[in-house]
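All protein chains but one are shown in place.
Note that the chains take the letters A and B in the order they are written out, and that residue 1 is the start of every chain.
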């Protein structure tokens, strides 16, 4: 079940990567590269830090699902602007799934709950940051003021707490992922904003 | 022989990195850093994913050859524009060598043929992508529409097929590298172009 959640996360992140490719007028190869990097980047960084061979290079599905997302975006996508709200909601779902699954894997490999939650955030936001940097943009989460990394951190913390308290498995993962998703969507709808330093406000 | 091919690939990639440094008006330190990153980046990422210590940090030649390329570009280079076609052909040669050698090493470390070919592409295009990002540009292969990653993928696939079929060693590596080189140069000369998504064409 966790593997299915992981594939769903990979699919929605790949969609955001391919859509970014359309928005930046990249060709189909660029769309596919961005889809793969967005979908697999966070998990690859997580696995490199855990010092294990990245899951992306051991599973057929992890490599092929982003290509399927690329094909869908390539053919189905007439107007980019219209799907931006959908893109953001999909992105929130991927963020939740990746943060929760990343935290769980980090705990399995012996990291402390705090470091596991941190690596969960890296898993959740890493692919999107890579996507933005490759597309020539400052990563959205750095300046956007809408909360993105904070929901991931709270959900990863809850996941680490549940796991440390003995609640493993996909129900815990799903609960933590939904918490991240709900916090992220609420942050977008209610415009919860991260503060700026005084010097930067002028 | 494979080691010599590897050093040749490092040399030509380092030349493209140092030339990019000249084009962006970087100083000699920036040229050397771009030369090292372009030449060694793809292989370092490959080795990190294979979970082995990067070859670049175990060999004297891998570190010194990019410095030699930097010195050559620094002194020999009067007008950047004039050598851009040469740069592109050198880059195609490096792409072929790195893709083939990367695929072979990935197979030796037990990756499946599909994942080995994928890691071969990462080896081939990784250094150049790093070079472009560090130089403040969107990686050429994402938007250029001229085929770059596709020749690398086809050559890496052939390499994986030959190796799986029992044809190892430098003749197979050289054949796969030449296939990439020929496809890449043909793509440039005949202007084979990757398609854009419909939404991006408007």
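Rule of thumb we're sticking to: a residue touches a chain if its C-beta (ideal position, glycine included) is under 8 Å from a C-beta of that chain, and two chains touch if they have at least 3 such contacts.
Predicted model only: the values in this text are computed from it and were never measured.
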item: Per the touch definition above, residue among A:4, A:64, A:84 or A:114 touching the missing chain; value: A:114
item: Candidate in contact with the missing chain, chosen from B:39, B:134 or B:177; value: B:134
item: Residue of B:73, B:153 or B:197 in touch with the missing chain, whole complex considered; value: B:73
item: Residues in chain B touching the chain absent from view; value: 21-31, 33-34, 44, 48, 51-54, 57-58, 60, 63, 73-75, 77-80, 133-136
item: Residue numbers in chain A that touch the chain omitted from display; value: 48-51, 111-112, 114-115, 118-119, 129, 133, 137-139, 141-145, 147-150, 193-200
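The rule we apply is simple: only the chains that are shown with their structure count from here on.
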item: Chain A onto chain B, rotation angle from CA fit, given as a multiple of 5 degrees; value: 120
item: Between chain B and chain A, distance of the C-alpha-averaged centres to the nearest whole Å; value: 29
